[in-house]
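One protein chain omitted, others in place.
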């Protein structure tokens, strides 16, 4: 898994590529925590290049939602491929996240 | 592995897809033997859709070369991908076969 | 012919990618659609990471043995650890509680998702645990005759 971040005005986009699993999710968690500390708003996680995500990835995103919630920031996930979308659905968390079809839509207005 | 054959004038083209290994090569062997019995000339094996071939596949093609040689038929292989080409090279048989970049070239004049 | 494969790996997160690739290929051989293959891979991954985290507590170098059995109409996967006996009653209660929580869409919290995923994906899930032999998690998934959509339709029932 690779993570790279771009600042956009007051917000930030974390672009992830590769697999998000128990081995790699701590790196994503750290990056999200760092940006949440800076109160980035919105905080967008772009999953376009992610082929696989397990429950540790979902848990990491739920944490992001909680962290940004503390300063009333908007936490957004963009570009879920079929497999990633299914994990959210199976975990019944698909309604909990602000999911955008692509990065442009996630960033609209910023 | 899947094999399908098209007759072309006096010749025939065997199109193979999938992996040619110890498990699947007997099917290819059977098809080549059948067409060699009918003295098809040229006998072209199109490997464009083959991702993987092991030494049992190479042995099968060497047999084809021998069978068609008996009636002075031309045995041709077309569209080797990198992996397949490498097996020929490693087995030092790349010079033994009439190898064509694509099916059109293998069929030129037929 | 028995179509059976045993894999033995150290219980470390780094090995999961290798397990996923093998299980994915096994699913393809059985004839699962891409969606179901992905789901089975996910269930096996969750089963293994649960062993690493809860049974080996992220620190043991014990192994995990994965047995994969291929059938015409299904795949059977057994995960075996070499840890302490676990309280299956407690596990079941914990899962039931988490499931109700998610159904009510109450306050969102991370964690507690792995067992739910396994349960939603696989057609049969059975734990067996003993002090002597550790825990075996047996999971079975049938090839859906309807193909695509099986997983989704099941969880929205």
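For reference, chains read A, B and C in written order, and residue numbers begin at 1 within each chain.
By definition in this document, contacts are C-beta pairs under 8 Å (C-beta built on N, C-alpha and C of every residue); 3 or more make two chains touch, one makes a residue touch a chain.
Bear in mind the structure is a predicted one, so any value in this text is a computation, not a measurement.
Novice: Could you tell me which of the visible chains the hidden chain touches?
Specialist: Output: missing chain touches B, C.
Novice: Which residue, C:7, C:95 or C:140, contacts the hidden chain when the whole complex is considered?
Specialist: If we include the chain that is not displayed, C:7 is the one touching it.
Novice: Please pick, from C:21, C:73, C:105 or C:130, the residue that touches the omitted chain in the full complex.
Specialist: Of the candidates C:21, C:73, C:105 or C:130, C:21 is in touch with the missing chain.
Novice: Tell me where the left-out chain touches subunit C, residue by residue.
Specialist: These residues touch the chain not displayed: 1-10, 12, 14-15, 17-18, 21-22, 24-26, 29, 61.
Novice: Touching the missing chain, which residues of subunit B?
Specialist: So the residues of subunit B touching the unseen chain are 19, 21-23, 52, 54-56, 58-60, 62-63, 65-66, 82-83, 86-87, 89-93, 95-96.
Following the convention adopted for this analysis, only the chains that are shown with their structure count from here on.
Novice: Measuring centre to centre, with centres taken as mean CA positions, what chain is farthest from subunit C?
Specialist: Comparing chain centres, B lies farthest from subunit C.
Novice: How big is the gap, in whole Å, between where the Cα atoms of subunit B centre and where those of subunit C centre?
Specialist: 43
Novice: So how far apart, in whole Å, are subunit A and subunit C when each is placed at the average of its C-alpha atoms?
Specialist: 25
Novice: Using mean C-alpha positions as chain centres, tell me how far subunit A is from subunit B in Å, no decimals.
Specialist: 49
Novice: Give me the residues of subunit C that touch two or more other chains.
Specialist: Answer for subunit C, listing residues that touch two or more other chains: there are none.
Novice: Going through subunit B residue by residue, note those that touch at least 2 other chains and give them in order.
Specialist: Residues: none.
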